[in-house]
Structures are given as structure tokens and as C-alpha cells.
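Sharing a structure with you now.
A single protein chain has been omitted; all remaining protein chains appear in their positions.
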Amino acid sequence: MLYFENDYCEGAHPAILQKLIDTNFDKVPGYGTDPYCASAKEKIRAACSAPEADVFFISGGTQTNAIVIASMLNRWQGVLAAATGHIAGHEAGAIEYTGHKVISLPAHEGKVSAGDVENWCATFYADANHDHMVFPGMVYISHPSEYGTLYTKRELEELHAVCARYHMPLFMDGARLGYALTSEGTDVTLADIAALTDVFYIGGTKVGALCGEAVVFPHGAPAHFMTMVKQQGALLAKGRLMGIQFDVLFTDDLYTRISRNAIDTANALKKGLADKGYQFFMDSPTNQVFVVLSNSQLAALEGKAKFGFWEKYDDSHTVMRIATSWATHMEEIQALLELM
Amino acid sequence: MLYFENDYCEGAHPAILQKLIDTNFDKVPGYGTDPYCASAKEKIRAACSAPEADVFFISGGTQTNAIVIASMLNRWQGVLAAATGHIAGHEAGAIEYTGHKVISLPAHEGKVSAGDVENWCATFYADANHDHMVFPGMVYISHPSEYGTLYTKRELEELHAVCARYHMPLFMDGARLGYALTSEGTDVTLADIAALTDVFYIGGTKVGALCGEAVVFPHGAPAHFMTMVKQQGALLAKGRLMGIQFDVLFTDDLYTRISRNAIDTANALKKGLADKGYQFFMDSPTNQVFVVLSNSQLAALEGKAKFGFWEKYDDSHTVMRIATSWATHMEEIQALLELM
Amino acid sequence: MLYFENDYCEGAHPAILQKLIDTNFDKVPGYGTDPYCASAKEKIRAACSAPEADVFFISGGTQTNAIVIASMLNRWQGVLAAATGHIAGHEAGAIEYTGHKVISLPAHEGKVSAGDVENWCATFYADANHDHMVFPGMVYISHPSEYGTLYTKRELEELHAVCARYHMPLFMDGARLGYALTSEGTDVTLADIAALTDVFYIGGTKVGALCGEAVVFPHGAPAHFMTMVKQQGALLAKGRLMGIQFDVLFTDDLYTRISRNAIDTANALKKGLADKGYQFFMDSPTNQVFVVLSNSQLAALEGKAKFGFWEKYDDSHTVMRIATSWATHMEEIQALLELM
Partner (left out) sequence: MLYFENDYCEGAHPAILQKLIDTNFDKVPGYGTDPYCASAKEKIRAACSAPEADVFFISGGTQTNAIVIASMLNRWQGVLAAATGHIAGHEAGAIEYTGHKVISLPAHEGKVSAGDVENWCATFYADANHDHMVFPGMVYISHPSEYGTLYTKRELEELHAVCARYHMPLFMDGARLGYALTSEGTDVTLADIAALTDVFYIGGTKVGALCGEAVVFPHGAPAHFMTMVKQQGALLAKGRLMGIQFDVLFTDDLYTRISRNAIDTANALKKGLADKGYQFFMDSPTNQVFVVLSNSQLAALEGKAKFGFWEKYDDSHTVMRIATSWATHMEEIQALLELM
């Protein structure tokens, strides 16, 4: 079975496991105060060209979204997000559970436009009754988006500007950030992201780690952020598990190197499928490939290759997602292309 | 430096790390639906003699407490706990953050008595205004308690009975459960716990795992428990990390064997300290040893051994906690005894 | 100044004030256990042909919505509502503050269609990942809607059926219910509403009371509803204030009689405006009249008549709402028509 269902089906990069073994019996203090966390944070600050940044490690994406958003919003505020954003639809109401509304904006291939943010906020503040409504308090974007698409630097600058104008932090969900940074043609660097957002996270779970996301506040974290992490149940006693993983990922640029593998394999796949005449649902420049398959094509793959169901295209076709990752081998792509 | 500050200062049992390596490139589905989780659950059910039990894995103790309690309480209910219970004082208000009151009961060396539960509930229901008050909805106990003390089987039976009488689930926080089960003289087995509680968890973080607690509902979990775990941000994409660890811990009784090491080393320490005339703060039969040290004794240990501060005893004495673990070597105990 | 800005600009029906005076020094128990509440509940049950109904009084609409929804949803559920529904946009996030998502459905002149509910639920349950999403747990409708429109009995039957199919209660916000029941051409009675919904409320604030909404659970209230009302801060010590008002409103059909006045005056207004060639934004059969006015028409009314701003129609026109109420005099309508 060729398994392309998602980008979190393998374990961790072997260098991480090796470092876990090498450090296993070092006795270190808990809750993220260990030297591995300190080292990882320092390397991340350097990679982001953000020497003043506060960095925290949280075990998963939904948890990170819920903690970051709830810690930065005031009670009367909600978070603006694309209608297709992960927080809007696929987190079981984790944001609302903390008491905040997710305000839907139109999605443009998974992305939020600065113009839509501007319109929403302008309309809100022009409404004489806006004191009876949920205030816009933050903008959430994902990069890559849930559709694998990317913001350009120009688009991020515009979002940054409209957020500044309305005094809202800009939050980037980077669950797959490595695959954005290494996509061909992107003009957005980690330093750009640190310069243009107020908080973002560098996904580990989907990019080589067993678990963990590195939250970066380029201009400093909210007061008592660590206590809020604890209050939401996310402060691991053995913080070393996070520190070691990110320390390895940010040593010798490992994070970038393994991310590029997902892009290379996805590109090879896309080229092969295009050559064979397959139809793509949308042009996605990162590690997720969305193809439109007929029922008979799907049936032919049954038991041989596993993709992710995305949505029905029409009565006889389905959109399927094929995901590569840091761990995908080019041989698997070849085998898949031979199969299809 | 001899490090006895806590029982989560090392990494994981080497067999866990080995299994992580061995399985690393197996491609498995996410969110706890992988075969390692299935295997671990089956072994845990067997160890608990609870074939009908539902088992879930959550990454840490505070998170587990918050999720279990919030999923089992109705909105008008609070949870009864010892004033010294972990949820009452050391979880940054994680329970209240979910909207529920922690109702304090007197602590008897860290334990809750069935009599106090009975009194509280009887007084509550006798109060004509109790519809204006928080209803008792669950009893939380920790075993070992925060003071390292243990319930007897008789005490658990009494708690079980009073909980049944008032239709409240009994919840056991087993963050250090291995050290309870292997304590000399305990008459409480894992099967007893499964029989006498409605939900409990088997601590991994403090007993050989990198992270993770195994929540066991002997009579079945609340409906939609998995969605509630997701809603509280605790559903790991790579559920394999949990499954593999608990699968290893419950293979060939590893959990029990490594737990016993903490008891053996703690017992050796207690005997050695008693022989030297040290005063104990309380009799604690598990892996935490509470000693009363004078200021000069403390000063003499400075830079040589690290314990946990517990509380001031009087102006010139302090209660310190010395914790052993699954990873403590008897040589470290000898070295410590020589030092003290 | 002719004041038509809203339907809550006057005080209470004089019969209510008189009854407050007549009963003022009667000494009665608190929290809704007084004889006026009992009498009012009995009369409401009779008016609804719902002898088994539980009835509660809550001081305002947003509070009622938040309490009813939070008391009937499970934690993993959200409430489906029209995108234009009051809870979706004009309650400052009161529903989300209780931890629940408001799921937006398309609005058809302010109304929800059974077909849209069916589609949403069918798509939800067909999604293999729905355990990671917010479950549909209730349908919220307002009757009249925020646009003054009404459901037909047939539409309510269809909504009732789809809700039953998906095990969701149907909740009707009746903040202006009197104006629905007395609208010309409606085929929906109070008994129909009691038969076809699981909970609804009879608005007092906008229909003759100083404050207060009567929540009716035709098939019985959730367990401990009164404690939940208290927990959300809405249990008035002097429940008599509510009981007396609704007792008066439901004596000799006063509620219906005064509601009809709003309809009669609105109808006279609509006829007069139509005769003068004014353009209506939509056909609204209750007490809210939506007209499209040019900038110069608006300027001419400045300082002479006060309407509610609704929305911009185009660069030179605005939609304005003119609201009548139980207290509007036909003379005011005549004066307004002369002015316009």
C-alpha cells in the first residue's frame, strides 16, 4: 500500500530520536526550563532574525491555536479567519470553548485578503451599534493555507498594515511552515514572517517532529503566557521533549533541508500527474496535491494507494488530497506514478 | 550534583526509545487510531481486568484532569477534592477555566475521607437553598496523594459507596500510580481501582514515559469524549507517540518493574536517613520522602544535592521533598546518604 | 419629534403598572416562587394549549438566548442560525462566551429553511472527520425574524421534522412574538408553536412589559434549569416583577390585543407610504417597516422624525427601519405620513 493520506503518518526525523537517546539520562528541571529548550529558543530566534522574540513550545496545532488566540484576545473580541481556516471548521470548537467567536471572512483559495479585513473592520466600526457586537481582535491566517496555498510577501505586508491600522495582532498558523518556506517561487522568509506578524508558529508535528509547535512572539509574549499555557493544560512536565526536538530541527538548518524533500517529491508527483493528463483541483505550490479523480480511477487505486478524501467534485468525480512529507521517498512517487 | 528534585527529570525508559526507533517509518493513521494505541489499550484493559474499559491517552496530568472533569460534570456541578489536591492548588485554575468549581474538603495527609464526602453532601442536600449552590458532581482523589500517601482498599470501597449514594463518579488521579501499586504493604491493585472508580489514569510522565497519561473508564467513556479531547486541544496528530510508549510500558509488566525501583530506592533512603536520625515530616510509603532539615543542614547540601522545597517547618527548619523515580540508581542513594 | 426608532422606547402597559401598585406591599417569597409567577405560568400554559409546559421568566432577550442555548447544548455542539440571526451578530458574542459556536446558515429574508438545515447536517455527518468538528445541536429561529418576516406553519413543520431527524431541539426566539401572532395572514398560532418547537419565548420587553421574556418548554425544561439561570446571573430576587407583568399580559388576552395595535399602525403606515410611492426594502408583515429613502428625503426628516438606520442601499439611498409598537397611536402615523 502506498500511503499518502497525510503528512503526519511517520514518526520523527532520526536525528531527533538519536538526540533523545543521547540526552536521555541527563537530569534537567521541568516545564521548559531545561537547557535544550533554551538552546532551541536561541536557534529559533537566530533563524527568525528576531533576537527579542519570546519562544514557547506547545504539543499540537489545535492546542496552540486555542492558547495563542485566547491569550491575546480581550473578552469582547473575536478572531477573523477564512471560512476555510482550520480554527473555523476543524478544531471541534476549541476557540469558542475559550469564549471567543471565530468570525468568517471569504476564503480565496484558503487565504484571507487584506481588502476583506479592511472591509469587515470598516463596516464594523461604521455601525452605530457595534458595542453590541463582537469586536475584531485578531487576524488568523495559515501559511501554507489548508489548501496548500501561500501568501506573497506583498500580501503579508498588506495584512500587516491593515492589522496595525485596527490594532489587531496578526497570527500565522504555521503547522506546515517548513513547506511554505521551501516552496519554489515563494518570496517569504522566516525573517519576513517575524517582521510582519505578531505571533506565529513553526510546525513540528508535520515537519519532522513527534509532536510540538514552536510559538514565536517576535515582539514579546503576553504577560503570564506560561501560566495561561498551564491553565489550558498544555505545559509538559518533561519540556525537554520539545526542546530536544526543536534544537535538532534548528541545528544545521535541518528544518529547511527536510522540508525541501516534501516539496521536491510533491513537485515530481505534480509533474508526473500533469504528464499523464490528470486534472488538479487547484494549483497548490506546497506539499499537498489536490487531484480530481473519477469514480473508476478511485476504484482502481483501492487497496493500492491511500489518499485523503477532500470533497465531492461532481456525481462521478472526487477531489482527493495526496500529501508528501519530510519523509517521503522519491521511489514512492515513482511507484505511485506507475500505478496511476 | 545529586539531583532528587522531582520524578520527571530524566527522559524515558530505553525500551520506549528503542520502540520509537523500530517503528519510526511505519506509516499509520493519526489521532490515536493507529495499531500501537490499539495494542496498548488492549494490554491496559487486561492489566486492569476491565475488558469493557475505554482507554484514551492524553499528554499530561493537568490536561487530563481538566478534560476528564469537564467531560463528566454537568454545568451545575463542581468537583470535591482535598484542599491539598493538585487540581485545587497547582493547576493555575485549569478546572475553573472550564467553568467548574473545585470544592475543598479537609485533607488527611493528602487524602479525602468518605465521611467528609458524606457530610458535605448531606449538608448540601439538607440546605433548602441548595438550588442556588454548586452541586457536588464528582470526587477527585490522587493515589498516591500529593503527600505520597495511599488509600487502603477499605477506604476506596467507602469512597466508592458514598459516591454511588450521591450519584457522583469517583475519579482517581494516578499521575504516580506505579509507585502506589508497588508500595510495600498496599492492598490496592489495578483491578481494585478499575472496580472501585469510574475513571482513573495511569501516569506515564512520572513513570518511565516522555509524556502521557492513560485514562481508563472501566465502565465506558462519556459520549463524544474524543471530540471533547480535541476541543480542549489535546488530541495529538501522531497518537502513535502515546500508543508506543504505553504499549512498551504494559508489555511484560515493565510498568510495575520500573515502578518498584523507585520504591526500593526510596525505602533504602528512608532507612538510611532514619538510621542517621533525620526527622520525617510524615510517613510516606511511596517515592517521595519528606524530611525536616535545619538551616545548617540545608546549607551544607548547597551545590551538592538538589531537593524540592516543600514548606517552612519553623524559623530554623524546612520541609524538603526528596523524590526517587524509575530511573534512580541505588548508587545515587548511597552517595546521598554519605553526603547527609 | 416623531419617534419610531424602535419598539422599546415606551414603558409598560398601564395595566401592568396598576397591578404593580395594587400588589406592592403583598409579602411574597423570592426567586420566582411567588403566586403571581404561578398564576402567569398557568395562564401561559393555557394560552399555549401546553398543560405540561415548564415556564420561566428571564429579564431580556440576549440573556434568554444565552441561557436557553447553553442549557440545552452539549459541550460538543453548536447552534445553527441564520447569518442574520440576533445571536449571530448582535449579542456581543454572548453565545460564544458560554463556549458554543454559532453556525451560520444562509438567511432567506431573515429566515432559516429546513432544506438548508438538512443539507448542513447531511454534509456534516457524511464527513469522515466530523468528530473533529462542532456538532449541530440545536436550530435557532426568530419569529418574527430580524427582518420582520414570518414562518408559515408549513415551514415550521418542516423545521420541526428536520430537527427531529437529527435529534436537535428547535428554539424560537419570540422577542416580538405578539407581532407575529397578530400579523394579517399568518397561519401560526401559539399552540402551533408549542407543538412544533422544543423551546420558545414570548417576548415581553418589546410587547408591553418593562422587561422580561417568558420561556416555554412545551415538553419540559432541562434538569436544573433554575440553577443554570442562577449561574448565569439571571434569577431575580423579586421574581414578582416578572410574574405580575406576564400575569397581566395573559389576562383577558391583553397580549394579543396590544400586539394587534402595532400591526394596525404598521399596516396603516405601509399603505400610506405605498400610496405616496415610497419604495420598500422588503415585504415585512409585522411591526417593522423597511423603506428606502434618498439622501434628500432623509435630510428632510432630520429633527422631525427618528427612524432606525438599517443599512446603506446605494450611494444616494439608505434603508431605514420604522418600528411601531403596542403603544403607537394612529395619530402618530397620520402625523408621520403628513410629514413624509
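A, B and C label the chains in the order they appear, each numbered from 1.
Everything that follows uses one rule, which is that a contact is a pair of C-beta atoms (placed from the backbone, for glycine too) under 8 Å apart; a residue touches a chain by one contact, two chains touch by 3 or more.
Since we're looking at a predicted model, the values are computed, not measured.
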item	value
Where the missing chain makes contact, among the chains that are shown	A, B, C
Hidden partner chain, touching residue among C:K206, C:K270 or C:R321	C:K206
Full-complex contact with the absent chain, from C:S113, C:S142 or C:Q232	C:Q232
Residue ranges of subunit C at the interface with the undisplayed chain	3, 5-6, 8-12, 14, 17, 20-21, 23-30, 59-67, 91-94, 97, 205-206, 210-211, 227-228, 230-238, 240-241, 327
Residue ranges of subunit A at the interface with the undisplayed chain	31, 70-71, 74-76, 99, 131-132, 135, 223-224, 226-228, 230-231, 235
Where the unshown chain meets subunit B, residue by residue	75-76, 78, 89-93, 96-102, 104, 128-129, 131-134, 309
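As a working rule, only the chains that are shown with their structure count from here on.
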item	value
Cα-superposition angle relating the copies subunit B and subunit A, to nearest 5°	180
Chain copies touching (subunit B, subunit C) - same or different residues, decided at half shared	same
Innermost chain, where centres are averages of C-alpha coordinates	A
Centroid distance [mean C-alpha coordinates] between subunit C and subunit A, Å	42
Separation of subunit A from subunit B, taking each centre as the mean of its C-alpha atoms, in whole Å	33
Chain centre separation in whole Å, for subunit C relative to subunit B (CA means)	50
Residue numbers of subunit C (touch at least two other chains)	75-76, 99, 131-132
